[in-house]
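Input: a single structure, listed below in structure tokens.
Shown here: the complex without one of its protein chains, the others still in place.
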Amino acid sequence: MSPEELAFLALALIAIVTGTLALLVRELIHTIVWIGVFFVDLAALYFLLLAPFLGVLQLGVYAGAVTILLLFGIMVTRKRIFSREAATGITAVPVALAVVAFIFLLVALPEFPQGELTVRSFDPSLLSQNLFGPGGPWLLLLGLVMLSALIGAIYLVREGRE
Amino acid sequence: MDLSILFGWVFLVPLLPALAFVIIGVLGERLGRFEHGGWIAVLLSGAAMVLGVLIAIGEMLNPNTYTDVSYTWFHVGASGPFANGVSFVVGTLVDPISALMLIVVTVVGFLVMLYSVGYMHHDEGLPRYYALLSLFLTAMLGVVLSDNLLEFFLFWELVGVCSYFLIGFYWRKPSASSAAKEAFLVTRIGDVMFLLGIFIYFSVYAMTGPNGGWAANGFLFVHGSASFIPIGAPGNSTLLTVAGLMLLGGAAGKSAQFPLDVWLPDAMEGPTTVSALIHAATMVAAGVYLLVVGSIFLGGYTSIVLFAIVAVGGFTTFYAATMAVVNTDIKRVIAYSTISQLGYMVLAVGAGFAMVGLYQLFTHAFFKALLFLAAGAIIHTIVTQDLFRMGGLAKKMRYTSIAFLIGALALSGIPPFAGFWSKDDVLASVYSQLGAHPEYWPFFILAFVTVFLTAYYIFRVYFLAFSGQRTRDASLPEAHEVPWVMLVPMMVLAGFAVVAGLFAFVPSFAALFTGVPGLATNVPPAYGPTDLLLSAISVTLAGAGILLAWGLWGNGRVYELRASSPVHSIRNLLLARYHVKAAYDWVGMVGMYTVARAADFFDRFVIDGAVKGFERSFRSMSDGMRRIQTGLVSDYATYVVAGVIAVFVLLLFVAPYLASLFGGG
Partner (left out) sequence: MTTLAITGFLALSFALFAIAIFGILTRRNFILLLVSLEIGMNAAILNFVYFAALAPVNAGSTNGLPGQSIAVVLIGFAATEIAVGLAIVLALNRSKGSINVADSTTLRN
């Protein structure tokens, strides 16, 4: 087993465990901790896949901004930060559905393109050229959509204030 | 004298009363000056009588069959066994037996119409009365003059409808309206059987007869002109038996023969004139007429049917007479008498002597109408029908009492009155068949005993009403003789009651009985010494009955019956009409309740169940749907995920499987 494979296994294990824990712990703050670890772990995975630019983005956007935003959300909506969630039973149907989805995806695995991942690195400049080159106008359009979503979000927050 | 030119105008005979019906029906109370339409009805029925009697005389002079197919009702194209198609026609037919009926219906109809002017004078709703009575005459003449069974049946039904309306003429009386309904429903049973019989005859003769079973003019049931397969022909006797029994059922319904006799006594709720015309002389005779027509023109009856006819007629004769013995209502006694006498007619037809039955019909129509009109005169003057309140009327109503006496003598069969000749013929004709058919014996004996009963019950009525010094019930109005419009019809009918039996000795009149083609077996048998003995015995019996009535009821005697005496219980049984009506009620109730329960069950559990089941399933569906709509985001997410999974399952597994199943790529 090559070091890369070992690293992948470890990272995958951590991702699954932290993702699960993030959803199962009853302390919301702990959720933030675990999801932070999860995001960092995924960033490591990107580095393993020789996508350092994505890894950095993941760290910056996810592990940084998103985690902080979630934490912020908890802080705003809670009087006491450390308060335990009401226990949410692991009901049968959603679990079954999740399991079924997973099994289903596994069953469908052969349908996906198969092969060895040839891991290599891209120069971020190539990435930006690709992003803004042929698909530039579309990217701008997407950015506009996201901007409008953000403005809507701000409006939503402001609305009830008066 | 050749009157046959009139045969082409015979359709006017029913149309004249129809005209009266239209005029009176349209103008209604505006005819107040004409006795509310009464005089118009009298006039037009009189015209019909003149024409009808002239036609009958023409038939006597030249007995033959004259058909006049005036109108093709509808035509069925060639198909199956009907190579030339079938035309259903409406036409008139004059032959000896319809001429005979023509006399009866028009004469009695006119006389009753005239009598009504006096009798109904004080009643309300007279335009309705005269219009319906005219319509009845039309329908009855239509029955008589129809040249095929289908037309016959239509008029037959119309007669029934008129009877229904006229029985219920005093519709404010609950008993009258229920009697009307009863009459309609009971005769309806017979009518349905009659219709079935028509169908069977139709199919039997249509499928198997020569010429495809059809007469040259395309319709089977034209009197006399159809060619019939003999009764003995293989394969048909069962069907013909059924058809004959159905015909008997129809006749029994109309002629109030056992077991469909219950309606006639109750039909006395109608005006007495209606009883005289419809429920004594004409409509009830239509059943017998049907049997006669069937016997002569539908190829005769099988032996089973003949026996059934004899049994029904013979039994009814006795059965109705016993009930007449104890009844205290003058009209009901005469009604039972009518049933009994109709039984004689049926008996004669069953014995194979259709024309004897018709002869009895002819004489009976006159003397029975006479009895009813005389009874009507009594009711008109003292306003009661209860015999035990009457008495001593002979002094006050001399002419009426004479008329009633003549009618009673005719009914009892005392020579030389009309009833004697015809009743004697009936008994003789049955007697002549006893050698070949010993199974007729009981019915012959019943019919014979009935002679005694008949004389007894009718003279019981006579003595109760007319003998003695005064009315038993002093509170009754003072009796007085009735006006001439009522007396004249009674006089004429009394004349007929005296001489109608003697008509048979007039050769040209007798030709009506012998002039029917293929009638050799239907004429009365030649009289031998035995028949004279029979006559002597029957007259003796009748005389004994009259004497008994005189001994028991003469001079206004009154009895107190002890409740314990056996006579009392018999009397109660007879007054209860052998509980037959109660049995019908019971059967009807049980039947109706059973059906109703079944229907209720069906309605409640099957139909309602289906409806409610739908409702419940939709409700539970909607309940389920509503329960799904929790508003919880997670639940919706669950459905989305489940749906997506389902779509993938379909796409990845089911669709390829189906494609392989149907041989697709």
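Per-chain residue numbering starts at 1, and chain names A and B are given in the order in which the chains are listed.
In the analysis below, a contact is a pair of C-beta atoms (placed from the backbone, for glycine too) under 8 Å apart; a residue touches a chain by one contact, two chains touch by 3 or more.
Remember, it's a predicted structure, so these values are computed and weren't measured experimentally.
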Practice task
In the full complex, which bits of subunit A touch the chain not displayed? Write them out.
Solution key: 2, 4-5, 8-9, 12, 15-16, 19-20, 22-23, 28, 31, 35, 38-39, 42, 45-46, 49-51, 53-54, 57-58, 61-62, 65-66, 69-70, 72-74, 76-77, 85-86, 88, 90-91, 93-95, 97-99, 101-102, 105-106, 109, 112-120, 122, 126-127, 130-131, 135, 139, 142-143, 146, 149-150, 152-154, 156-157, 159-160
Fill in the blank from the handout: Where subunit B meets the left-out chain, the residues are 630-634, 637-638, 641
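Definition applied: only the chains that are shown with their structure count from here on.
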Completion exercise
Here the gap between subunit A and subunit B, centre to centre from mean Cα coordinates and rounded to Å, is 100
Handout entry: Interface residues, subunit B side, partner subunit A - complex
Key = 634, 638, 641-642, 645, 648-649, 652
Exercise for the section: Quick one: which bits of subunit A touch subunit B in the complex? Just the residue numbers, please. Expected result: 93-94, 97, 100-101, 104, 108, 111
